[in-house]
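Up next is chain A:
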Amino acid sequence: AAEKNMVFASPYGITTLDPSVSYSTELTYMANIYETLIRVNPPGSKERFSYLLATGFNASENGLKYTFNLRKGVKFHDGTPFTAEAVKYSIERTTGLGKGAAFIWGDLASIDIVDDYTVTFVMKQAVPLPLIAASAYASYILSPSMKDKDTAWFDQGHACGTGPYMLKNYKDGESWMLAKFDDYWGGWKGPHVENVLVKYTKEALIQLQMLQSGQAAMVGRIPLDSYPAVKSGKDTTVVYGPSYQNYMAFFNTTRPPLDNVKVRKALAHAIPYKDIIDIGFNGMATQARGPVPKGQFGYSEKVVQYNYDIGKAKKLLAEAGYPNGGFNLTLTYAAENPQEARFAPLIQSEFKKIGIDVEIKALVWTSQWSQAKADPKNAQDIFLLLWWPTYSDPYETLFSLLHDEGDKPAWNLAYYKNPAYDELIRQAYETTGSQPEKALELYVNAQNLIQADCPVAWLVDIVGNWPASKRLKGLAINPAYPNVPFFYDMHLE
Partner candidate 1 sequence: MMKSNTSVSQPVLRVRNLKVDFPSSRGRVRILEGVNFSLYPGEILALVGETGCGKSVTAKSILNLLPRSGVHRHGEVFLDGCDLMKLSNAAMRPFRGRRIAMIFQNPQSSINPVFTLGEQIFRLIRMYLSDEIKAVQQRLNISGRAAVGQIAKERFEEVGLTDVERLLKSYAHQISGGMAQRYRIATALLSSPEVLIADEATSALDVTVQSHILKLLRSLCRRKGTSIVFITHDLGIAAQMCDRVAVMYSGRIVETAPTLSIFEAPRHPYTQGLLAAVPRLGSGKRLANIPGMIPDLANPPAGCRFHPRCPQVMACCKEEKPPQQDIDEQHQVACYLYGEHVPCLPTGHSRQPQGAIVE
Partner candidate 2 sequence: MSRACRQAIHASLRERLLNKAIIQLNQVKTHFPYRKNWRGQPAEWLRAVDGVNLDIVAGECLGLVGESGCGKSTLGRSILCMAPVVSGSVLFHGKEIQGLNDAKLRPLRPKMQMVFQDPRASLNPKMTVLQILQEALFICPGFDHRRSLERSAELLDTVDLRPEHLFRYPHEFSGGQQQRICIARALATEPEFIVFDEATSALDVSVQAQVINLMADLQQRLNLTYLFISHDLSIMEQVCHRIAVMYAGRIMEVQRAQALFGSPRHPYTKVLRDALPVADPRQRRELATLPGEVPSLVHPPSGCRFHTRCVYATDVCRDAEPRMSVIDTGNWVRCHHHEHLQANDELKAQPLNRSTEIKETP
Partner candidate 3 sequence: MSLVPFLSRRLIGLAVMLVALSALVFFFSRSIPGDVAAMYIGGMAKPEQIERARQELGLDQPLTLQYVKYMKKLLSGDLGISLRTHRPVFQDLLEKIPMSMEVVLWAIALAMVLGIGFGGLAALRQGTWIDEGIKWLSSAAVSIPIFFLALLLQLIFFNLLGWFPLQGRIDTFLEFSNPLELVTGFSLIDSLLTGNHAAFFNVAWHMVLPVLSLIAYPLGLITRLTRSSLLEVMSQDYILAARASGIRESVLFFRYGLRNALSPVLTVVGLSVALTLLATFYVEIIFNWPGIGYYALTAILSLDYPVLMGVTLMIGTVYVVANTSMDILRRIVDPRIK
């Protein structure tokens, strides 16, 4: 008999349970409790989208109007029937609150209810609305019966979506249960996990032990060096898949010696990509080729890549007037991120070989960020960053990270200024909906512009993974929703 209960030892905590506000690790659970209208399918699938609460949509000619047909007979957890009103209510609540990832709806003009099961989104600009509506954040549909409830109420451990699971027994910071919602529209025929106990577990070591001792069927993160053992374990395995997450190192281009493009290039050549992949990620990464992760729209082999070449690095340094290096740089990383802690010393060690002393500082993320933003003159020289797109379109990444933000950037921490680049990506964005090929070409050009100036060293694209029990079937990774295990698709043997 198949087991209905499973334990998930998860390092992903909950910062808020309000689906309109959620913009953090709780998405791991949100996507199991709430649903969006549509969902992006992993690359290589037959269809681009799966249809959840919507059964289909069509766009107007100019790309400003999208009409969605909604699924009938769907119920919220409290029994409220799902209608177009719920869609309008949910999205307007999100934009009204204006928190979290609400900005993705920035170009929304209005939502019009056509009838109970038809709704129209009117946009101000031609944006890829289906991607937005499929976003892992800010696009969940919640029950209009929760109208008088505020964020605080949700944060007490309440939820009311249409997803296959209901939130139960919520103990903040300890554990919570995702329990089967009997009236789920998908039904419970076939093998499905019915109850998931999420055991909040921060330490990788403990997750490993829980997995190995059979206390957990899947975990979020295990010590890097234990992947081989888990992969080849008797009862354990690791499920891999692409993720649209990548690591990068911003160079502070406002200050010598990094204001010299040759120095930056030298550094980009001196980064030990292979070591970072092998040791920093235990092989679970590929060398990045620019800001757009492999598999995502906008990625292309045509983008120039910097390879590890210490000879070239030395030569470039000499050309730049630093024949034996001889300068110091500071590198900061987020203290919460064990991955960065692990590979930062590799960079440091390698840079030492070309005569550059790197001082590594672990700062709490917000401190690191503030330091980088506040004043370029006092900012760190190298800033390590883990990035993931809010929805799977390159524009957000390219725009956020490198468009000219002046002296008070939010994300352009290289202080990179290139009007040609800004123009290129704007054009690409606007053509995405109508001429994808043209858009891709523009994006490649834009990326090569960046590579020529080398304000950022693109380190690695991460391979997503879930260490899990061999008995757990149906676990897969959808790069558009990194970190979301869709429990409904799983079952235990």
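Throughout what follows, contacts are C-beta pairs under 8 Å (C-beta built on N, C-alpha and C of every residue); 3 or more make two chains touch, one makes a residue touch a chain; residues count from 1.
Criterion applied: all candidates are chains of the complex that A comes from, given by their letters.
Note that this is a predicted model, so its numbers are computed, not measured.
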{"item": "Touching candidate - 1, 2 or 3 - for chain A as found in this complex", "value": "3"}
{"item": "In the complex with candidate 3, residue positions of chain A that touch it", "value": "5, 7, 13-16, 18, 21, 23-24, 98-103, 137, 151-152, 155-156, 169, 171-175, 177, 195, 197, 199-203, 206, 209-210, 213, 215-216, 335-336, 364-367, 369-371, 373-374, 390, 400, 408, 410-411"}
